[in-house]
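One chain of protein is taken out of this complex; the other chains stay put.
Every chain is named by a letter (A, B, C and D) in the order it is written, and numbering of its residues begins at 1.
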Amino acid sequence: MPVLDKAGTQVWHRRTRNESLVRWFGWLLGVAVFVVCWQRISDATTWFFVWDAPRIADDIWTRATPPRWEYITQLGRPIWDTINIATLGTIIALFLAVPVAFLAARNTTPSALIIRPIALLIIVSTRSINSLIWALLLIAIIGPGVLAGVVAIAIRSIGFCAKLLYEAIEEIDIKQVEAITATGASRWQVMAYGIVPQIMPAFAGIAVFRWDINIRESTVLGLVGAGGIGLQLSSSLNVLAWPQVSLILLVILAAVVISEWVSAKVRGAII
Amino acid sequence: MTARLEDMVGTPWRKPPFVRSAALRWTLIVGTIAYLIAAFATIEVDWGRVYIGLERGWQFILGFANPDFTSRGKDIWEGLLESIVMTVAASVVGIAISIPIALGAARNIAPLPVYLVCRAIIAVSRALQEIIVAILLVAIFGFGPLAGFLTLSFATIGFLSKLLAEDIESMDRVQAEAIKASGASWMQWINYGVQPQVMPRLIGLSMYRIDINFRESAILGLVGAGGIGATLNTAFDRYEYNTAAAILLLIIGIVMALEYLSGIIRARVQ
Amino acid sequence: MLRLEKLTKTYKTGDKALTEIDLEVPSGQVLALIGPSGAGKSTMIRCINRLVPPTSGAVWLDDVNITALGSGGLRRARREMGMIFQEYALVERLTVMENVLSGRLGFVGFWRSFLRRYPQSDVDEAFRLLDRVGLLHMADKRADELSGGQRQRVGICRALIQNPKLLLVDEPTASLDPKTSRQIMRLITELCAERGLAAIINIHDVALAQMFVPRVVGLRFGEIVYDGGPTGLTPDKLTEIYGEEDWEATIEKVEDEDAPVEAAE
Amino acid sequence: MLRLEKLTKTYKTGDKALTEIDLEVPSGQVLALIGPSGAGKSTMIRCINRLVPPTSGAVWLDDVNITALGSGGLRRARREMGMIFQEYALVERLTVMENVLSGRLGFVGFWRSFLRRYPQSDVDEAFRLLDRVGLLHMADKRADELSGGQRQRVGICRALIQNPKLLLVDEPTASLDPKTSRQIMRLITELCAERGLAAIINIHDVALAQMFVPRVVGLRFGEIVYDGGPTGLTPDKLTEIYGEEDWEATIEKVEDEDAPVEAAE
Partner (left out) sequence: QDCPRGDLDERFCDVDGDLVADIPTDPSELVDPDTLIFAYTPVEDPAVYAEAWSDFIDHLSEVTGKDVVFFPVQSNAAQIEAMRSGRLHVAGFNTGSNPLAVNCAGFRPFALMAATDGSFGYEMEIITYPGSGIETIEDIKGGQLAFTSPTSNSGFKAPSAILKAEYGMEAEKDFEPVFSGKHDNSILGVANKDYPAAAIANSVLHRMTEREVVSEDQIVSIYTSQTFPTTGYGTAHNLTPELQDQIRDAFINFEWEGTSLEEEFSKSNEGQFLPMNYKEFWAVIRQIDEANGVSYACE
């Protein structure tokens, strides 16, 4: 009780002494951890470079401007590839995410003991690994190129989409499902009539949302060789062609802004 | 409405199409199919290579069965530690900077000029992919975790400020007004009227962002910005699948632990 | 036609919702089930079509023991029992017509239903029913665009298109205003009379039950404590069912000033 | 003590909420403000402490023109006016005690308030007030754990701990059941009498206003159309304020059967 009776007057503190102590200790610990972390970063940093940074930034800026506009003619194909990686990757991911989501949702899983944990494991493991790492892995397995990019994006997105989707499935109105069940519908019919219409808006929202994210991600997949405009970025960086780099960055920025705009529009249309 | 039963009985019934205009509908359908065909057609696939790769994929899966934590043990340990260090430092700094920016980006709190500036910061931070930011920062600050730390801090600002600002904008205005009516100063108003309302969301978002920051820190090494990514990249380059599998397992493990932890914390603050 | 034999339901949480209920409903009889909240009314209705699996006892529909059926048999048995829900339980993102036709799901195959290619006879029947409840012009509206009373009428069509022998009705009027409530009750009882359907109507509003139904069953703590005509519900009886309260106002006859449901609103 | 001079408020949307209101409230007088929805009651209260900036006109509190104050002066002026809200407007995630003490924010510095280190005199006063409204034992509960009536009592404490000269009360009972409403109205008027506070109470319920308040001001379309004692509110007058309706039921005196707020519930 934070209210203490001290010599007749009631003293009020927000927290009891012990709570306050624990909190102070927690803060102290947090600060200590941060200081230690900062110390390590600082040790690993060549501070000479940091003091030098403004000069270098200025140097890079002057060399990167103006962008080499004529280079844009060589970017058509990479942009097309980038968009394909994002779009096809998203489509494939959605196809795979739907069954996983149904297996993972508490109210639709066939077996909460065996299958649900497996589905959840798929969701967590695909989600916790960045698409660039998936790309590295797939390049090792199926060789560099657009295909590796598509598959990397697809795998990375499964967990993300399935997670949002199964949360949507768990939130459906069970009454509507019961009503369909009560008509004597089969298991699949219940799915098609009772559940699918209810999660359709969520599904569409997730699809567009993920596509938007995937456009961003696919722009950098090329850095590790998985196709798309990142390939041009990395080769331009390799020869220090800053005017090309700045042009590519502009193009990527434009793609991101447009995709955000498109997804906002589409989402608006769905809801 | 002049729907008459006699007219309708005996006529077939079709579900009204999602897109009403037939022309638009067919344009959409044909356009989509054409796009898909074009897209698939332009993916060059070397099936022979894929076939060889399948065996390698199998080896990789075997690598998971038999992960090798030792032969690059030192690199893995240092890389992982560096990733964690970057995550912690960048999350702390990023969150600390995000809060004032979020306040500035909430239309119901900030005056218009401040609002525009803060929204601009958020927009820039969100538009730039982490990896691209990291490339630029590495070029400017040199290799090492500092570039990664700055990258993650910067990305945290875009993410956290935006969502937090949205939460502030949707807070209960009357509660905040009541504090104002008691003659509170601006800071007191934020502390009593706004902070309690957005605190749970702030904690939830922060936990989520820490999670994201760790995942991102695992790839920044690919462009030289510190962390486990460099070691992972080397392992892939050198076809050391057992080591790569070990690193991936560690990443998955840490991410799962973080997610579990954040679940607990979020449940506690409701 | 419907017979419950020692029907008992104990939920996993330990709630004893029904205790050895015996009840017989002859063909074509409409019966109201009343009782306080938590008495087990909903549970009973759901046990009959096994949306909730009973703990013990049997449910006989004609000469089929529903509690013993396998999943195929259960599907067929459920077709015989149309169900109407309190919150309508329409699939909100489907059109009115799809909602009505979903009542035929027990009769058509998956692909037919998936592609919305129902037999013309089903479609005709759906039109006829919608016309009967005055919603024909709404056929292509989405269910969530309808008002409460309209939704409940769609729910009624969905139940009737199953061509059931028995209607199970769970508080059809609880989310409706008094006037619409009466319209819906009248519609249900009229349709039951037209088609010679038996029905069990779960209802809170005693006055409404008394007004429309020839037989009332009172449930309390999962047991039947009253079974008889509507006039037999004296304040004493009601006290037995609901516990102590002032009953004068409740059983006061509701005046019946409203017109029957019009064909179009 | 409080004087409004040609107070006018036109919202950006063009809604003319108040038109040249002149009103004088002497020290210690409790006044009820009635009027239909949208008449401008809330706007008037909010214009007084400038939660809403008036378009023109002046608000005089003693000899300070509130409409002309800078931000520091406004802070000081707001301390003089306690406000009680319709939906209580407690900060839900703070404790009862923090909510009450937040009434002192105008008096303490930022760090003191940030660290919750209020002067002992404030804490004592908070305890006294909570005891007065019977919520002493709730001091460390979080505000969202309280019932509506309890929350409103906390709201009253928060307003009173400011030690104001004037209470601005915006529909204190709109979210409460009739019995609690009366308790709250009684509490407010009693406290005003004890402390000699003036108050403007915005209220929908004419009967309630008549019961507790010596002066009633009727507002319609942003203009004062009645100003007088509660007994002067004849059906004719009410029709002038609210428009045509059946007033017999409304002004029927509510029976006063409930006990005063007990110290502990």
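Everything below uses one rule, namely that a residue touches a chain if its C-beta (ideal position, glycine included) is under 8 Å from a C-beta of that chain, and two chains touch if they have at least 3 such contacts.
Note that the coordinates shown come from a computational prediction; the quantities given were computed from them, not determined experimentally.
Visitor: In the full complex, which of B:Leu5, B:Ile52 or B:Ala123 touches the chain missing from this view?
Guide: B:Ile52
Visitor: Among B:Gly63, B:Gly142 or B:Pro196, which residue is in contact with the omitted chain in the full complex?
Guide: B:Gly142
Visitor: Across the whole complex, list the residues on chain A that are touched by the chain not included here.
Guide: Per the touch rule, chain A residues meeting the hidden chain are 46, 48-49, 52, 55-56, 59, 63, 143, 235, 237-242.
Visitor: Would you write out the residues of chain B that touch the absent chain, in ascending order?
Guide: 52, 72, 75, 142-143, 224, 230-231, 234, 237-239
By our rule, only the chains that are shown with their structure count from here on.
Visitor: How far is the middle of chain A from the middle of chain B, if each middle is the mean of its Cα atoms, in Å?
Guide: 4
Visitor: Please compute the C-alpha centroid of chain B, do the same for chain D, then give the distance between them in whole Å.
Guide: 47
Visitor: Can you tell me which residues of chain B touch two or more of the remaining chains?
Guide: Residues of chain B never touch two or more of the other chains.
Visitor: Quick one: which residues in chain C touch 2 or more of the other chains?
Guide: Expected reply: 98.
Visitor: For chain A, which residues are in contact with chain D within the complex?
Guide: For this pair, the touching residues of chain A are 1-3, 9-14.
Visitor: Could you please specify the touching residues of chain D with respect to chain B in the complex?
Guide: For this pair, the touching residues of chain D are 49, 51, 75-79, 81-83, 85, 87, 89-94, 98, 102-107, 110, 113-114, 155, 158, 162, 168.
Visitor: Which part of chain B faces chain A closely enough to touch in the complex?
Guide: Contact set of chain B toward chain A: 35-36, 39-40, 42-46, 49-50, 53-54, 56-57, 60, 81-82, 84-86, 88-89, 92, 127-129, 131-132, 135-136, 139-142, 144-146, 149, 215-216, 218-219, 222-223, 226, 229, 232-233, 236, 239, 241, 244, 248, 251-252, 255-256, 259.
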